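Here is subunit A:
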Amino acid sequence: MPSEAVVWSILFLPVAAFLITSLIIRPFLNRYSLLSGLLLILCLAVAFGLSLWALWAVNDADAAHRGASLEFPVHTWLDLGSAQIQMGLLLDPLTAIMLVVVTGVSLMIQIYSLGYMRHDPSFSRYFAYMALFTAAMLGLVLSVNILQLYAFWELVGLASYLLIGFWHDRPAAAAAAKKAFIVTRIGDVGFLLAIIFLFFKADEFAAAGLNALHIPDIWAAAQPALDGGSGILAGVALTWVTLGIFAGAAGKSGQFPLHTWLPDAMEGPTPVSALIHAATMVAAGVFLVGRFFPVFQQTAQTMTVVALIGGFTAFMAATMGLVMNDIKRVMAYSTISQLGYMMAALGLGAYGAALFHLFTHAFFKALLFLCAGSVNHASGTFNMRYMGGLRRQMPWTYLLMLIGGLSLVGIVPLAGFWSKDEILLSVWMERDNPAAQATFVLLIVGVLLTAFYTFRMIFMTFHGQFRGGGEQELKDAEEAQLPLPSGVSGQVHLAESPLVMLAPMAFLGFFAVVAGYLANPQWSALPLIQVPKHWITEYLGEGLTFAQPSIPSFSFGMALVSTVVALVGIGLAARLYSRKQGEAIDLVEPLERARPLHLLLTNKYYLDYLYEDLIVRRWFYQGLVAITDWVDRTLVDGFVDLLGGTFRTSGRLVTALQTGQVQFYGTFLIFGALVILVAFLIFGRGIRS
Partner candidate 1 sequence: MLFQDIVQDVVFWVLSVAAIGAALGVVLVRDLFRAVLLLAGVFIAMAGFFVLLSAEFLAVVQVLIYVGAISILFIFAIMLTRNVRQGNLPNRLQIPAVLFSTLLLAALVVVATSTEWNLIPDGAKTGVDLVQTQSVNVLSPEALEVLERAGALSDEERLQAEKAGLADLLIGPFVLPFEAVSVLLLAALIGGLALARPPGRA
Partner candidate 2 sequence: MFTSHCGESILRENPLFRLIYDGASSFLPCWLSYLIAGMVIMLILVNAVLLGAAAISWMERRLLGRFHNRIGPNRWGPFGTLQPIADFIKLLTKEDLIPAGADRIAFTLVPIFMVLSVILMTAVIPFAKDTALADLNVGVLYFLAVSSLTAVALFMAGWSSDNRYALFGAARGVAVLISYEVPVVLSLLGVVMIAGSMSLGTIVQAQQVPFILVQPLAFFLFLAGMSAELNRTPFDVAEAESEIIAGYHTEYSGIKFALIQAAEFGGVLVVAALITTLFLGGWAGPFAEYLGWLWFLLKTILVVALFSWIRATYPRLRIDQIMGFCWKVMLPLSLINLAATTLEVFFLPDSGATTVEQWIMVGINLPLALVCVPLFGRLMREKARPGSSPAGARVVPGVPTIESS
């Protein structure tokens, strides 16, 4: 069993990397900036090893309590009367799995970054940010206190802001960074309100011997009194608290109303996108809901909301993914969509399935992003319209992309298949619930759409004829007198990426293939690998102190249905986008035939327009702000003016006394002294005797 220091060091290794890089390497040794990358990789490798150890330890902790969280002492941080704010470690199965995912994926991405960012002048700054990002995510995962968790939560936001705006001299990147920060903050406000609510409940918690900010205590507090829980959090209050937490999660995970930042976040370097989308930022939202799953489970309303929003997001993001031409944006919508799956599963109680999907998704999504980066490396652009035919130049990338894509679509026997299938099955099992029925329909349609856009992407990128890459795009933009697209380089060198990039991709690809069996085999029939059936789901479920997740067994019917739906999607994509070698270059988008719909989708349902123009510009600036401005000018200013005027007038009257002549003041001083003296002489007799 790992000691506390070992677990802390998982967090502090990247922190150390961050500090060393930002305080020593960047200011003094910037010429050897490669050091910063190697240092971070070393730290993450050690942290990864320690995480595996922690996972094994949690799994093996105690025969009786297999999967129960390991106990660590908490350290008091602040003592505020009844509310004690503590810091500590919470190492339960969920944390252990997240640790492995975060450190593992981050490690792969850092290795990849060595190659991808090699020629960037701000190489060490990049790795400092990356270290901070990873550290913040690890701290978030390990926190035992909700306030501690919130601090790391905001640190994740900060680091993502820094990384999305990494190329801060590009206006689009700066804007995207701001957007990510602001939009996620909107959700964070809900989270913060929930924390404040808990803080105000501190006395009630303390009366029950609990700490309002201690996460296991919050779980306990949410259990109804009937089941032996304390019942401090119940009813409407519980609903609002969970909705607040979910708001935070939705912001970070890009759920429906707050998803708009995620596609824009593609302005950051591709490995950053990979990290954000696979292991850290967006996973934080799902993790948060999972962390408070015992609380969520106690309120049906919130669960319904979570499920419906998750389902709707899964569907809607997939539709938008259909029409995007930017390869990273396609994947961004795909991420939103997949997160929707996870949320929907969580909302319907499929805790294990959701987190299993998070696990597998981390690997194949990271793989896909790294492939996209690899493609960009060769073609100089992210615009799929200027790609095509890369299959021959980049066979390994193509193969890995295919693996990732099939995994995403959910084709037997890749990792994504198992996890997605489990989600669908879980939702299907809840079909008595009308919300579950709606969600199921949305998710099944989502499978179809996923298959379609994934293979549209693969066909546009790797099949057909090469369409000129970044060079051509710049030329076209010049001819059309459009502003030059950002993030496009004119350097096209069609070749396979270097080994330093391919190796982590291959590693991730390997996991995208086998993670499904390794982590959660539906049956334990394989003789070679002695992994118990439904290992991860049960493992996670046992980590839950209060909730009992449903564990569906494998259903051939469901597998068949989903596979067929996915194949239909692939077929459609092939029908529309597959071009034979040497066929004429065709830039016409087949989907444009459905013109209004296409327009709606390419404009992302006009949500950005709604947010920025209608809500912010019209409603907020011209409405709310105008009203508050009026109030400020007339009422507040008037009051202040009145107050000031009163004092000014009285001051002007008193000013007459201030002649500036010292002797005048002296006269008054003596007068005052005389008054005191005389008063003492008259009234002070009693005091003296």
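Going forward, a residue touches a chain if its C-beta (ideal position, glycine included) is under 8 Å from a C-beta of that chain, and two chains touch if they have at least 3 such contacts; residues count from 1.
Candidate selection criterion: all candidates are chains of the complex that A comes from, given by their letters.
Keep in mind the model is a prediction, meaning the values are calculated, not measured.
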item	value
Touch assignment for subunit A within the complex, options 1 or 2	1
Residues on subunit A engaged by candidate 1 in the complex (per definition of touch)	663-664, 667, 670-671, 673-674, 677-678, 681
